[in-house]
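== chain A ==
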Amino acid sequence: MSTVVDIKNLGVSFATDAGAVKAVDDVSLSVDRGEVLAIVGESGSGKTVTAKTILGLLPETATTRGAVVLSNREGTGEHNIIALSKQKLREIRGTDVAMVFQEPSTALNPVYTVGWQIMEGLRAHGTISKAEARAKAIEMMRKVGIPDPEERVDHYPHQFSGGQKQRVVIAMALVLDPGLIVADEPTTALDVTVQAEILDLLRRCRDEFGTAIVLITHNMGVVADLADRVAVMYQGKVVEEAGVQSLFAAPKHDYTKALLAAVPYVGHGVARALERAAARPEGWGQQTPLVEARGLEITYPGRFGRTGFTAVGGVDLVIRPGEVLGLVGESGSGKTTIGRAIAGLTKVTGGSLKVLGAEMNGIRERDFRPLRSRIGFVFQDPASSFNPLLTIAECVAEPLIIHSGVKDAASARAKVDELLEAVQLPRSYGDRYPHELSGGQRQRASLARALALEPELLIADEPTSALDVSVQARVLELFAELQREFGFAALFISHDLAVVDLLADRIAVLYHGRLVEEGTGAEVLGAPKDPYTQRLLASLPVPDPVAQAARREELRRLREAV
Partner candidate 1 sequence: MTAATVTAPVKRRLRDRLPVVHQLRQSVGLQRGMLVAGLVMLIVFVLSAIFAPLLAPYGFAQRADADGAFGTQQPPSAEHLFGTTVGGYDVFSRVIWGTQTAILVVIVAVLLSIFIGIALGLYAGYFGGWLDRVLVVICDAVYAFPSLLLAIVLSIVISGGQSNLWGGILAAAGSIVVVFIPQYFRVIRAETVRIKAEPFVESAKVLGASNSRIVFKHVFRNATRTLPLIITLNSAEAILTLAALGYVGFGIEPTAAAEWGYDLNKAQSDVTSGIWWTALFPGLAIVFSVLGIMLVGESLNDLADPRLRGRRRVAQASGEVAETSVVPGGTLTAGPGGIEGLEDGETFDEHGIEVRR
Partner candidate 2 sequence: GCTAGGGDPEATGGTLTIGTTEQVTALDPAGSYDNGSFAVQNQVFPFLLNTPYGSPDVEPDIAESAEFTGPTEYTVTLKPDLTFANGNDLTASDVKFTFDRQVAIADENGPSSLLYNLDSVDAVDDTTVVFNLKSENDQIFPQILSSPVGPIVDEDVFSADSLTSDDDIVAGNAFAGQYVITSYDFNNLISYKANADYDGLLGEAKTDTVNVKYYTDASNLKLDVQEGNVDVAHRTLSATDIDDLRGNDNVKVVDGPGGEIRYLVFNFNTMPFGATTAEADPAKALAVRQAIANLIDRDAISEDVYKGTFTPLYSYVPEGLTGANEALKSLYGDGNGAPDADKAAAVLEAAGVTTPLDISIQYVAERYGPSSSDEYAIIKDNLESSGLFAVNLQSTEWVQYSEDRVADLYPAYQLGWFPDYSDADNYLTPFFLTENFLANHYDNAEVNDLILEQAVTADPAAREALIGEIQDKVAADLSTIPYMQGAQVAVVGSDVEGTEDTLDASFKFRYAALSKG
């Protein structure tokens, strides 16, 4: 095996008025033909910058040191990317190295057909007739698994689903048959089920085309699924590099250890849930539920008189006091919609939804407002759920001002400080503006605000999806602790089974606006009955290369069975 790309002592700094700022520091890596190298590491550690260097895609403000030696597929020529002229760079991009982007919907130009975009790469490199290019594009689309490629070649990006778009992006990368594909978080924007398919496709790229892949990801499951070798980056440096098995089995660097420890596994929560169930008082099951949905239906009105869109239909669910219900499902399945309906943000259009005894179907805002003090809401995106013009203390004080008759933020300060400490934020953070906090800190402040009035019910809509794994772990822990302490009931929404599993007493699985399965973690995750849940579980890559290999088999069987 020969080396496709050899990165030697790469250093990347961004030139600014205030001097150089280093993003990548003395990184050396190499990838062999047909090998998948995964780069993991926390956010901002320089993964993307490293990857972009391989394609020479860094902005003009960047200065690079070291060498990135790229050889072509045949192994006949070598180029040091860093020293290459613009024109030369253009020539090797696409032929020697290609890139797959994170968000397929933004990596495709919306105003051109996908065929046009695939062909463009072909025509940018050498003379090829239109018909030939088209034939090649169709063939490549077929290879990446797009049905009816003859027809779909003339479709526009928006006419494809997210997974298909990513396939098209991969097709574009493959069409010039490059020796190396750099994939920067290629599945982050996709549902787990789709993610599994794309990972399959990437694996086929390696196996059938012999393409080397540099795979950048946060997701240790993906690493376990696809990578041959793993490089762990931390603060611009590669702190550890090892084969995938040995890395998972015996991480050496502290950061790697911490990272692996922070990754939630499906099944870890089962024991905890059992414990909690056991601790419940007698007759708990008979208490009136805080939330009770019967045949809940939510339709978004269509614009310009079009028929509306039914996001949620015929959902039955119950949340009892002190209970955490986990709501999972793929993107667009209606999770957020249900959460918002319970909080009175979205109108219920059918069925019945009782929240704290009030019937939400047809309720008026005025009647619901008094009940709001008993409900807390934690938003998915901690950054945008704070008014950027108010300090954290003012934000956290707001519920107190509204409901407990406190005059202003200053007089609520004592209580606010208490709350901040409860979520383990130093008091002094209260004087900062939201943007002056890190994501994890903001999420904690958000929790503090939601808990200010000691609500009976907390709705948390993907509260950790914007966070890094390690930060997520800390926030989840805190959430669990607070839940124990305050004893609120919660609707915990997430698309991540493992996260839900950690916290929830019961798990509800939503699919296309319908509840397909509901039960305790052990029931749903241990012995899923609904085929969708089964597929979901099987698609979830576990962060363990050995176990994952077995699961892959299982998933393949499952797919074939369908």
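A quick word on the picks: all candidates are chains of the complex that A comes from, given by their letters.
As a working rule, a contact is a pair of C-beta atoms (placed from the backbone, for glycine too) under 8 Å apart; a residue touches a chain by one contact, two chains touch by 3 or more; residues count from 1.
Fair warning: this is a prediction, and the values are worked out from it, not measured in the lab.
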{"item": "Touching chain, any copy counted, for chain A within the complex - options 1 or 2", "value": "1"}
{"item": "Residues of chain A defined as touching candidate 1 within the complex", "value": "14, 16-19, 21-23, 25, 42-46, 61, 235-236, 343-345, 369-370, 372-373, 375-377, 379-381, 383-390, 398-399, 402-403, 431-441, 449, 466-468, 471"}
